[in-house]
Every structure is written in structure tokens, then in C-alpha cells.
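Complex shown without one protein chain; remaining protein chains in place.
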Amino acid sequence: MTGVGLETRSRFAAILLSIVVAVVLGGLVVLSTGANPISVYQEIVRGALLGRGLDETLSRSVPLIGMGLAAAIAFRAGLINLGGDGQMLVGGLAAALVALYVPAPGAVRAVLALMAAICAGGLYAWIAAVLQLGLAIPFLITSLLLSYIARGVTSYLVRYPLRDPSTGMPETYRVASAARLPNSIFDLPISVGMLIMAAVAVAVIVNDKHGVNGFEWRMTGLNPRFAGYSGTNLQRQTQRVAFLSGALAGLVGALLILGQQYRFTDGALLAPGYTWSGLMAAVLAMASPIATVVTAAFFAALQVGGFSMERALGLPAVLTWVLQALIILCLAARPVFFKRR
Amino acid sequence: MLNMLLSQVLDLMTPVLLAAMAGTLCERAGVFNIALEGKMLVGAFAAVAASIAFGSPMLAVLFAVACTVIFASPLALGGARFGGDPIVIGIGLNLLAAGLTTYLLSALFGVTGTLVDPAVTALPRFGIGALAGLPVLGAIVDGHNLLVYLSWLLVLVLNIYLFRTRWGLRLRGIGEVPSAAAAMGANVNRYQTAIVLLAGALCGLAGAQLALGSVALFAENMTAGRGWIAVVAVMLGRAHPLGIALACFGFGLADAIGLRLQGQGLPNQITDIAPYAITLLAMIGLGLRGAMRKIRNT
Partner (left out) sequence: MTLLQMKGISKRFGSLVANDGIDLSVNSGEIHALMGENGAGKSTLMNILYGLLKPDAGEIRIDGKAMDFASPLGAIAAGVGMVHQTFRQFPDLTVWENLVFQNEPGQGPFVSAAAARDVVRQLGEKHGLEIDPDSRVRDLAVGIRQRLEILKALSRQAKVLILDEPTAVLTPQERDSLFTAMRHLASKGMALILVTHKIPEVIAVTDEITVMRDGRVSGTLTTRETSEAEIIRAMVGRNVPPTVATKVTSTAQPMLSVRNLSVRRGGVAVVDDVSFDVRPGEIVGIAGVSGNGQPQLISAVAGLEASTGEVVIAGRNVSGLSIADRRAVGISYVPEDRHLTGTAPAASIAENIAFGTHRTAAVARYGFLRKQAIRTQAHKLIEQFKVKAASEQVPIGSLSGGNMQKVVIAREIEHGSPLIVIEEPTRGVDVGAIEFIHKTLIAERDKGRAILVVSSDLTELLALSDRILVMFEGRIDASLSGKDMNEATIGRWMMGGAAGA
């Protein structure tokens, strides 16, 4: 056993090693399809960091950090939330509906839409928590099954009752510009979404490091029996953490609808796979919120680089998805690398 | 009419049943396997790719099995052998499967979405000869492919294996208290590794059935949650092969009825959620029963 400092250092080493091994394995995948891995990786780095790439990386970081933190706060308290997709969908739809149909001035409507999304996403995750507490159905499974149900229901709604018939797509009407979240403030390349997410990240990090609640959640994650014995109301805490995790996912849905897509299009929220990338970022960060912000931003850069690589070399951008999964697998299998004795 | 429905149920439930048998083995061995979804997807892709390469359905199935066994090795080695977290590895494998199949679909075949090729043919269906003359049952059981029959045989074989053989006894012990089994001289690592690889093979069959059973194509994420339904089936059947088969039959029925209703004009977005809704309801039902029993006992 070692001190805390060394623990952190060996964790960091494990993460770096995982990335290196994943890059090598990913290179082999590229080689197997007859392309040159060196130029692929060059394009990814260039595309992620140079020119417009950096802006794109920043804007993609917002939803990814959001979903990463949603996963991380649940992990910390010992919950595995695989239902981010569903929570994001109900949040996004709630935001779209409020922004479209609530008769209020634009900015008020945007705020109400955000709040509706937070409540909808939170409640959707809360259902899974209640099922775990009351009926002993694993949260991991229920949250995921609920995602499939949310996907079917939202898809039906935007195809039939809520559809904008003027477009050929299964989608709602466009949100009026007054109710949208501005993409730049004072002509700076900073969107309102970025500000909101930065505030959320700071709150999550501070709560985790210094907050009484964060302390309680973290100790529960480490040993729920100890937490219960020490007077923590585990039932209430599970419900709260599930709600907050889902609420954050719902917020991400709202930020995407109100800040980027402006309408709820069937499949558009899920296509980039933010939930799963965020989950992987949280796993890579071992559920530390501050590290999750870093890993989520790293994954965002990787994905943006992937798209640029696809444009330049014609190889599918989904390669970055493969890389992310490989990093997680290498990290999870790290006892193999770090076998002691 | 009912015969046709039930016959269709058998086809539809087979991938889930095969994957659930894989899950049963892992559950009994004490390895929580949530990578069934990803392994099935890899199996489906490998089966279609091999069909195009070799033109033989038999080779396609074998190739699918080989690929999923390899794909299961991180869980077998990293999870069972070296003490990595099986849930994290499972999540990683599921995502890797989604990414890898999509990437290879595009890089190897230049296709996004769905891959259909004249070289890809469905697995041949077999008649069961004189047995087909049986009233009701004959018509339901007749005319499926080999994997469908194999899956039912597997249910029986697993039942015997788990509860009648020495290896099954050892496996149950290993799954319940690995440290005790090790202390009694059982090679826990080797058992778990072998079982996870075997489960990988079964997922390969499941994937092959999915791609080459009723249809003859590969589509991105075509497993669409069936692997998760298999995970739930293992829970509902409490890791007993017969109970799990029954649960899988329930999902197959929900699926088939959904498809019928779709034919009647119900939007497919609604019918698509039928298996998941049924699954969730079944778990809630089981949970309620457990809760009621608890209340009655106190």
C-alpha cells in the first residue's frame, strides 16, 4: 500500500499507457484495411487542434463533458447509469416542447425550457432508481431499457403528432430565435452552452472535493454499508444522485436543441453517441469529476480530428470510436500490465 | 395462423436464446457478462463478411464463432483472469463492437447502413421429416435452420451439464464462492476463462442467426438491444436454462406480435419498443412478487 500521491501517479501512468497501447492497436486496425496509420493519426491531431478544429473541439466538448459528468457523479456514488440516451432524449424533447409551445417572452422561454429538460431527464433516471430501491431491479439494466423505450416513444411523437410537415424529415418545428441560446457572447467564440456547462462542471468538482454531499456520495460509492451504518439515508441518496445524473443528461439534450439543432429531429441527439463517449470518459477518469472534464475534452478532440481525417483521407471517422473503446479496454485490463509480485 | 406465429417466434427468439445461454454460463461461472450485445454484433458482421468471402453459410457460421471467441478474450483474460472490472470491460467491448463493425463495413465494403450482397444467403432450412406430420407442433417446429434446433438442444445440454455432471457442479461452486473453489483445488481462472470463451462462441452463433437466419444482411447496430434482453432473460430465469428459455420465448412472442401489429398499420416506432417494454414489465412483475413475499413474511 502506498500514499495518496503515488496512487494518483500510478493511475495517471495507467491512463497514459492505455492510450499508447490503444493507439498502437488502432493503428493495426487501420493497417488491416490497407491505409497508413501514421497519416491517419497526423490528420486526427491536425484536425482536432488547428484552425477551425479547435472551435469545433470546444463546442463538442460541451455535451461530452456534460454526459461524462452525468456518468461520473453516478459512478462516484456507486450507480452505473447506462440510460443517458433516454434521459437526454426526454430532456431534449421537453426543452423543444417548452421552447415551441409555452407562451412567454423568448429568454424566459429558454430558461423554462432548460428547467423542463432538467426535470424531465432527472425524473426519467429517478424512475430507474425507484425500481432498484423498491423492486430490486438493477439500475444498470432498467436505465438502459428505459432508453430504448424513450427512443421509440420520442421517435413516434416527432413522426406523427409533433411533426413539422413542411420538411421531409421526422422532426418538430424550429424553435424561434428568441428562445435559442446564443452561440457567442460579446462576439467571443463562447456560447451560452459553454458557460452553463462550465458552471455545472465547477459545481460538480467543488462538491466532489469540498462539499458535504460529495463526501457522502463518495464514501457511499466506496462502501455503501459503511455509509448506511454512519447514518446516510441510502434510499434518498440513490434517488437524488440518479435524479442529478439524469438531470445533467437532460440538460445536455436541452443545450443541443436550444443551442445547436434548434429542433428535435429523430435520431439527431443520439447520432454522435455522446452518452457512451461520456461514459467512457468517466471510466477513463476513474470517476474523478476534474479528470472527467479533461478526458471528455480529449475524446471531443479525438472525434473532431476523426471527422477531419474522414474528409481528408476518406477513412470512416468512426475509427475514433474504436480508439476510445480500446483505451477503456486497455485500462480495464491494466492489472495485466501492472501485475505485482 | 397461430402455428405461423409460433413458428416465427422460434426464429425470432433464437439469437436471444443463444446469447442468453452464453449469459447463463457466465453467470454460473461468476462473471457478469454485459458484453453479449457487442459479441452478437461482431458475430453478425463476421458471418456476413465470411459469406461474401467464402460463399458458404457453413463457413460463415464457423468464422463468426471464431471471431467472437477472439472478441471475448479481453473479458476472458482481463476480466476473469486478471481481475479487471467485468462491467467496464463489457461496456468497452460493446462500444468497440459498434465502432469496429461500422468502421470495417465502410472501410472494407464501402457501405454505410445496411450491407446486402447476392453472395449472402440465409442459412438453409431443414424439414424434420415425418415429425412434421404431428398435429400443431409439427407445423411449428418444421422448417427452421440448424441453429434454431441447436439452440433448443443446447438448453437441454446445459441443463444436464450444470446439474448432472462434475464439471457443472464445479462451475456452480466456482460461481458461488470462487475463493472456496480455489481452496478446494479447482482451477477457477481456467474455468472462468474457458467459459467466457465458450460463451463468446455461443454469441457468435447468435450473431450468425441474427444476420443469416430470417434475413441475409448486416445492418449497423442490428442487434438493437437483443444482447441486453438476453442479460435480462438470465436474471428472469435465475440462471436456470429452462426458465431462461421460457423468458426468451416470451420476448420472441412480444417481438412477433409487434411485427404482426406493424403489418396492421401500427407505427413501427411503437411496436419496436414492445420487447423492451415486455422485458421491463416482466422484471417489474418479478420484483413485485418478491416484494409481496417479503411483506407477507414480516
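Order of writing sets the labels: A and B. Residues in every chain begin at 1.
Note that in this section a residue touches a chain if its C-beta (ideal position, glycine included) is under 8 Å from a C-beta of that chain, and two chains touch if they have at least 3 such contacts.
What you are looking at is a predicted structure, and each value in this text was computed from that prediction instead of being measured.
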Omitted-chain contact residue, chosen from B:G173, B:G213 or B:G250: B:G173
Option from B:M4, B:M58, B:L156 or B:M184 whose C-beta touches the chain left out: B:M184
Listed residues A:M169, A:M219, A:V294 or A:A312, member touching the removed chain: A:M219
Residues belonging to chain A that touch the chain removed from view: 1, 3-4, 210-213, 215-216, 218-219, 222-223, 225-233, 341
Missing-chain contacts mapped onto chain B: 164-167, 169-170, 172-173, 176-177, 179-186, 297-298
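What we mean here is this: only the chains that are shown with their structure count from here on.
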Chain A-chain B separation of Cα centroids, rounded to whole Å: 29
Complex contacts: residues of chain B adjacent to chain A: 34, 74, 77-79, 82-85, 87-89, 91-93, 95-96, 98-100, 102-104, 106-108, 112, 225, 228, 231-232, 235, 267, 269-270, 272-273, 276-277, 279-280, 283-284, 287-288, 290-291
Contact set on chain A toward chain B in their complex: 29, 33, 35, 80, 82, 131, 134-138, 140-142, 144-146, 148-149, 151-153, 155-156, 159-160, 276, 279-280, 283, 315-316, 318-319, 321-322, 324-326, 328-329, 331-336, 339
